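All protein chains but one are shown in place.
The block that comes next holds subunit A.
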Amino acid sequence: MMATEGFLSILVSIALVITAIAPVALLVMLVRDWKRGNLW
């Protein structure tokens, strides 16, 4: 059973979207923690 182009593009696109969201989410969480005095 071979991976089709559609399978590959969906797999990589989902992975890429999560990877792109991750740094933004981390920065948002950092600002929120900092404002609440919960950074460390």
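Note that contacts are C-beta pairs under 8 Å (C-beta built on N, C-alpha and C of every residue); 3 or more make two chains touch, one makes a residue touch a chain; residues count from 1.
As a convention for this text, contacts and distances are computed from a predicted model.
Colleague: What name does the UniProt record list for the absent chain among "Potassium-transporting ATPase potassium-binding subunit", "Pimeloyl-CoA dehydrogenase large subunit", "Urea transporter" or "Nitric oxide reductase F protein"?
Modeller: The missing chain's protein name, per its UniProt entry, is "Urea transporter".
Colleague: Kindly note down the residues of subunit A that lie in touch with the hidden chain.
Modeller: Counting only subunit A, the missing chain is touched by 1-5, 8-9, 11-12, 14-16, 18-20, 22-23, 25-27, 29-30, 32-33, 38-40.
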